[in-house]
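With one protein chain withheld, the remaining protein chains of the complex are depicted in position.
After this line comes chain A, so read on.
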Amino acid sequence: MQQNNNLALGFLAALLLPALLAALMSGPVSIDLGAALAQGWHSEAGDAVILWQLRLPRALLAILVGAALGMGGAAMQGMLRNPLAEPALLGVSSGAALAAILLLYYGVSWGLARENGWLLPLLAIGGAFCAVGCVWLLAGRGASASRLVLAGVAINAFLSALMALALNYAPSMFAMQEIVFWLLGSLANRGWDQLLLALPFIAAGALLLFCARNYLRALSLGEASAASLGFRGRRYPLLVLGGIAASVGAAVAVAGTIGFVGLVVPHLVRPLVRQDPGRLLWASALAGALLLLLADILVVNFVGAQELRIGAVTAFIGAPFFFWLIVSGRRGQAL
């Protein structure tokens, strides 16, 4: 059984490569992929520029953001022991998005934000931390997971309203339209600069979550058991929250709040890791990357007046799997 599961995970990992190839071949312009690859990074030829400067960073960003969201969702579900938990639930995504909106639309000019590239993800992560901090304070000391969730819903709703308000009064002509981007996410027109901006923070977040993997495992036995196993104090929850805020905050700063990945992906891969919350982190990162990459391939190939929002596509892809999981659960299998 374990071997089969490992095979399935290996299959997912192997699928990432053909999906990446499909992403590199997808686009409104048909290019000669072989020639473009051979022409190399520095080539000025049209096909090479499209491949190396447009399609490759976008596909890699989809993988990176998908991995961050999947991992963040798995960590959140593990910590709260709630199947409906996802990074957005504790306001991580909306906190990050609000901070990014305040910086970009009110704070500094885009040029300055670009020169001081670290400012945007740092502030987004700061926003994510603030949101989590507010939830923590609102729920109170020693709050149960359900009270944390309730506080999270309240803070999240408040932050979403603040986002709409901030964009409504932003000096940009496109402010109202851009609310849709921040709520549904997009990878359009992203390049290497955004990828390199998010990468170190997502990697740091992954490292923090890696350090917290045994805490998540212990927590699956209950808080009391986890404490008896030595995972007591605030250090471990803060480690998890820090990891989630860093990885998801950076992802949101460059791609908006893409929903559903963090919620559905851990459920999809949980049976493959035999409910192990530690291994679930990496399996979810893998599946999240694959899901977002596939969603982006659909977005790129969808012909319309406006590019389809990737958040809508992730819901389209993820929801049927979710339906299937729920129906399976009703038949007596574990969710």
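By our rule, contacts are C-beta pairs under 8 Å (C-beta built on N, C-alpha and C of every residue); 3 or more make two chains touch, one makes a residue touch a chain; residues count from 1.
By definition in this document, contacts and distances are computed from a predicted model.
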{"item": "Among \"2-oxoisovalerate dehydrogenase subunit beta\", \"Acetolactate synthase small subunit\", \"ABC transporter substrate-binding protein\" or \"NHL repeat-containing protein\", UniProt-listed name of the chain not shown", "value": "\"ABC transporter substrate-binding protein\""}
{"item": "Residue of A:Leu61, A:Leu122, A:Ala170 or A:Val313 touching the missing chain in the full complex", "value": "A:Ala170"}
{"item": "Given A:Trp136, A:Phe181 or A:Phe260, the one touching the chain that is not displayed", "value": "A:Phe181"}
{"item": "Interface with the unshown chain - residue positions in chain A", "value": "27-29, 31, 44, 46, 49-50, 53-55, 104-105, 109-110, 113-114, 170-175, 177-178, 181, 186, 188-193, 304-307"}
